[in-house]
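Sharing a structure here in structure tokens format.
Of the protein chains in this complex, one is absent; all others appear in place.
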Amino acid sequence: MPGLGTSFGRGGATTFLQDLANADCILIEGSNMAEAHPVGFQWVMEAKRRGATVIHVDPRFTRTSAVSDLHVPIRAGSDIAFLGGLVNHVLSNDLDFREYVVAYTNAANIIDEDFRDTEDLDGLFSGFDPETGQYDPATWRYDPPDDAGAADRQEDAELEASEDSTRSGEAHKESHEAAESESHGSGGAPVSWKGRRDETLQDPRCVFQILKRHFARYTPEMVQEVCGIEPAQFRQVADALTRNSGRERTTAFCYAVGWTHHSVGAQMIRTSAILQLLLGNIGRPGGGILALRGHASIQGSTDIPTLFNILPGYLPMPNAAQHQTLDEWVADDEGKAGFWGNIRSYAVSLLKSYWGDAATADNDFCFDYLPRITGDHSTYTTVKAMIEGGCKGYFLVGENPAVGSANGKMQRLGMANLDWLVVRDLQMIESATFWKDGPEIETGELVTEEIATEVFFLPAASHVEKAGSFTQTQRMLQWRDKAVEPPGECRSELQFYYDLGNRIREKLAGSTDEMDRPLLDLAWDYPVDEHGDPDGQAVLREINGTGPDGVALSAYTELKQDGSTACGCWIYCGVYADEVNRARRRRPHWEQDWVAAEWGWVWPANRRQLYNRASAAPDGTPWSERKAYMSWDAEQQTWVGPDVPDFVPDRAPDFVPEEGAQGPDAIGGQDPFVMQTDGKAWLFAPLGLADGPMPTHYEPPESPVHNPLHAQQNNPSRRKLDHRTNPINPSWSEVFPYVFTTYRLTEHHTAGGMSRTLPYLTELQPEPFCEVSPRLAAERGLTHGEWVTIVTARTAIEARVLVTDRLRSLRLGDRFVEQVGIPYHWGRNGITQGDSANDLVNVTMDPNVYIQDKVGTCDIRPGRRPRGPALTAYVDDYRRRAGVDMEHPEDGGADR
Amino acid sequence: MPRGEASMVPEVEFESYYGRPILKEPTWKTPDVPLYLFLGGLAGASSLLAEGAALTGRPDLERVARLAAAGGAAAGTVALVHDLGRPERFLNMLRVLKPTSPLSVGSFILAPFSGLAGAAAASDLTGRLPRLGRLAGAGAAALGPPLATYTAALLANTAVPAWHEAHRELPFVFGGSGAQAAGGLAMMLVPLDQAAPARRMALAGAAVEIAAAESILLRRGLAAEPYRIGMPGRLMTMARNCTAVASAATALAGRRSRLVSVLAGATYVTASLATRFGIFEAGRASARDPKYVVVPQRERVRARQGASAKMTG
Partner (left out) sequence: MSSPLGMSLLSDLFSEGRLWGRLDDVQHDAGYGTSEEHPPRMGFFTDTSVCIGCKACEVACKEWNEVPDDGYLLTGMSYDNTQELGASTWRHVAFVEQPFETVAARPPQEPPVDVAPAVDLGMPSLGVPAGEDQATSSGESGVRWLMSSDVCKHCTHAACLDVCPTGALFRTEFGTVVVQPDVCNGCGYCVPACPYGVIDVRKGDGRAFKCTLCYDRLKEGQQPACAQACPTESIQFGELDELRERADRRLAELHDKGVDVARLYGRDPEDGVGGDGAFFLLLDEPEVYGLPPDPVVTTRDLGTIWKHVGAGAATLVGLGVVSFLGRRR
């Protein structure tokens, strides 16, 4: 999550759920926390019990809104404007926590004189290349320090040169960029120097002043025009936040995919980071930004990634063009200030854990065995490649893209064009049966007999049928013992992959082909139980890492670059310290203090609150008695408090790093953001984001509204798929006049394979439905409880409609904007069946993380949709009337 | 619950949850249970008729009444057992005797009654063991009146507004209605010369029934409404009309014309049946519509709050 990563240094939530209870105000925006995170929500309720104000900003009035003090209805996709309005409110009324801002953020940094803002270039930052649709961030950088040494300048020049070289090929550029953003799951982008600062914040080129100018037009009136939020309500939120921030009080933010699923998702999160930094709420009890993560181990799936562009611990995936050697691979970060400076130790230890004895200093620790990326291999790009014939085989393990991924038709058309498809799942999901009963079979777009894909369905053991760990929303690893044996042929993932590896290795045994070495040399040996299931704890221990003596390591600071240590994921180092599976600790919170350090294990180093050095003033004393957390104990010369300090434990507040210091030694005593190369939180991101150093409001790719801020309607660097299967509704189309957004219900789980198949959950929400306001219902003649058809340029689906006051008609200037809410859980299998909302959703992605947008425009009509081929004709007619250019299907006409 | 009906606006002003019932509608099936109410009344009152006939030497009347008592009890038992969710566990009814459960009490009435009435009828039919038969008949006659009226407690001892609110009147309705049915049946089947007690029983029963039922129907406000409108209303009206017609015919020509006697008797039986079905359906209707629960209870709360407000000044 580069939104957080580039701001603070790590991409994870800055705080933990229990700490919400300490908040004086909680702003939940971009998440329906009560419905999607009900267990974590208990801490919001606890805060409320203690007197906190809870605010929910959401297009819909949800179960979260129902127990909040204030619900603010917002137009989907307009959050940057709202948050930007709050930033402006804080800055123009001098309501920022100045001491914090000056000491702990880069507010004082002076930015390159060639930097140009969106305010100067009508919606573009300097460095935009209209050819490629991408930015060159050269002009966003910090001004060199006055005393920048020649070496520094030289290095900077090299850095730029290397960036330029990667820009030569489009594909290289993409992969580089994607890798760069994701890698900040742990650690900010490496800047060349700490830069020149003006601690008075007066210099017109300092970040503070740039920010002030940038957001000056985000007035309450503008907020109303963009978001549909009344100035009076806006002021209520602004007051609540500012009243509950500062020395004595703190405000926490919670968000989830209501922010991340946008073509500007990372920047929405960035805006909240800026706001929280200005209010001084990061690293402090009851403060922070809680990124609520989805699936049980979704945090784990980025830490030990299932992503194409990073390796465990957010090490970048080597790039074929850029990283020929180990040295080149680690060069960007090595030796920089902060803990990323030790990247070589992490990288070498990872290689040692992969290839064991085969990895030696002489062979670059088998660096050459690592696969390289050559471009964008993200999921939607891969699907496009399937349709075009470039991708032949596909593993679907615990994923149901025929229902859960945007533009379901595209997913199914892709899978129908494979040679083979392996589906490992608990249920016979739609992604395994699309070839016989998918929507395209109904319309005739696909014919079962003509689909050549060989589909293998392998039943999987569920979470209760195997042991393992989850890493959840607050970066906590929790061990799960096996409760029952898996039934029948069901196998754990561990067993499947271990077996698969063994079989492949058997087949390759004796091969002399160099290409087979990486597989043959793998350290691939795990103890198994009587069923052949590998011991998960052995895997966790390998991830934790071991030292030269073969004993489990205790902390990543022990990792060595000489190959004497092995570690499968450096940020997890310590989970198995002293040979104890710390993820399995279950000491209840009533048997320890509220931080509950002995429940599970949290990366990094079992720290619950990140950047907690910032909970103390620069001099090391608590900001206030009420909000005390970590502080400097001068007597013991150490940081003390209920948590593990997120700091060099014995670094005094007055410590000033030596000239030329590297890695952790370069962290000053007042630099709480230890993963940043300058130790500061970034209000302005000189590097690391694909779409600008500061957030700015752009309209979603499909929008009924003109961007009132600039001529630039959409995020100029959004990722488009450019494919005929992914036509985009033109902006401002009268044929598609309504906004829709998609989301989940408490009663179901994501693509539904785990809930639509269960009677107890299905009966609670038995049919697909959508939600509309009474005004929209009147406008289109929709009757509560009856069928309606929702149409986009992709296709049309049907659902029942709930006409409800929980959906508001929003007034934007002189017009109303209506929003249709559509839960996305349904598909054609399961106890009850229905159309999938994702068949409506287009694929337009955030350029940083390649995540799709969850909003779009649509039409909605009473009655059921046409069946069979008539459906295609119906949608074609809509496309024609809306003027969708099927030659250039993604040219929404908003910006050429 | 059909879609769309959910948020219908009720005509009386009161609040509810989507217009949904607050109480559970009785799961007792029709015709089982109303039929049982009828048969119990018929059998109970018939046992009196039979005993009177035996004492006063009216063998035809005795025969018919004995058979009605025994048959009514047997058929009633069948209906009752058929209504059970687990008929094979009918005997569990006799596991305990609970005065708080009219159904329990009723089971302890119905079971011996059935046996005694059956024995009496068998003896009467076969002529065997006449002594014991008479004794059994006397026993049945002792249990007959409670059998005919306990069913009122069965209905009244529920939360169903139409039934519970009528708990003072229902025993009389049921007693009267039972007499009407027993008398009516005997009028149909017994020669005129032995049918005088049957006619009198029917006439007197009708009078009691009408008086009691009217006092239910004439109550103020919502309490009587379930008995007045809809299907139960039609049934109650029909019962009243039948009763009136049958009584007029009986009074005028019941003594003289066998045809009138038969027709009037049948009409009485019909009236009694209609009454039971009407009362049963009125109860169901009052459980189905939340207004019969909410409005009177809300009034009660208001009255209480008013009183306490006055008290506190």
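As written, the chain order gives the labels A and B, with residue 1 at the start of each chain.
One rule holds in what follows: a contact is a pair of C-beta atoms (placed from the backbone, for glycine too) under 8 Å apart; a residue touches a chain by one contact, two chains touch by 3 or more.
Not measured: the values here are computed from a predicted model.
From the set A:Gly12, A:Pro59 or A:Pro73, the residue in touch with the chain omitted from the display is A:Pro73, counting the whole complex.
Annotation: of B:Leu67, B:Val208, B:Leu222 or B:Met236, B:Val208 touches the absent chain (contact as defined above). Touching the missing chain, out of A:Gly228, A:Pro316 or A:Pro645, is residue A:Gly228.
Within the complete assembly, residues 1, 3-4, 6-7, 14-18, 20-28, 44-45, 48-49, 51-52, 55-56, 83-87, 89-90, 92-93, 95-96, 98-104, 107, 141, 144-146, 148-150, 152-154, 156-160, 163-164, 167-172, 174-176, 178-179, 183, 192-193, 196-198, 200-201, 204-205, 208, 255, 283, 287, 290, 293-294, 297-298, 300-302, 305-306, 309 of chain B touch the chain that is not shown. Where chain A meets the omitted chain, the residues involved are 34-35, 38-39, 41-42, 45, 48-49, 61, 63-71, 73, 224, 228-230, 232-233, 236, 745-747, 759-767, 769, 773-775, 784-785, 800, 802, 804-806, 808-811, 816, 831-832.
Everything below uses one rule, namely that only the chains that are shown with their structure count from here on.
Averaging C-alpha coordinates per chain places the centre of chain A 71 Å away from that of chain B.
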